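Just one protein chain is left out here, and the rest sit where they should.
So, subunit A:
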């Protein structure tokens, strides 16, 4: 058996893969948070609930209407995104004039309400969601078996992260978003409908969470609290990456996922807290985060 640092390579690769998969979810979710925070200056506490909604919409599409995984991958984020846009337009947008704390409190309340509602209807226990036929099974990589669905999670999340990054950095719409992040009033004086841009951005962030939820449904159980467990870690990721930094959120998401996986191999007792330890160190040495601009 091949060993690295006294660890069998299978175990190492296995945990690396688990880390990469967790990292994929961290990256997608912290990307959404960063997009929202960048423009709206709102810390979206409802992000975990929107992720959970994505998974539930996929599950309900399957059980209620027979719509399968592939269409759900598109429809569920769309529904969660539109729901987010509606919430922004009717409620969240009224809070921008107040202290940022109100936005945070509002989204926190929204998360509790959503989770409570789903618990009322579906109970707290998790429900399985089978991966699509095309992605079941595993391939033998020689040194380990790779479940195909897990490989797909990594590829899909990477593709979406790159897509969103390109949208923001390279397109006209992205230049509106970047400019409005710097000086919304001036951008609006140019004739750009900034309030609509804010609605779109919150919808986009929520849709990203919803997409992550659908991806997660076959990996984890679909349950009302699936998001609240994850979101704490994701907040730590955002802090390490630097609030509002798009690239920072993506890179840090994968990095910390992998760091967590490696810790499981070398020092399993610390694997649950390693991300928070890293967060503490980064906050001490570089309070603006690894990719953040010093304020």
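Assume contacts are C-beta pairs under 8 Å (C-beta built on N, C-alpha and C of every residue); 3 or more make two chains touch, one makes a residue touch a chain; residues count from 1.
Following the convention adopted for this analysis, contacts and distances are computed from a predicted model.
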Per UniProt, what's the omitted chain called: "Glycerol kinase", "Amino acid/amide ABC transporter ATP-binding protein 2 (HAAT family)", "Xanthine dehydrogenase family protein subunit M" or "assimilatory sulfite reductase (ferredoxin)"?
"Amino acid/amide ABC transporter ATP-binding protein 2 (HAAT family)"
Answer key for A:90, A:193, A:229 or A:272 versus the chain not shown reads A:193
Any idea which of A:10, A:175 or A:272 touches the chain not displayed?
A:175
Can you list, in ascending order, the subunit A residues touching the missing chain?
172, 175-176, 178-179, 181-183, 185-195
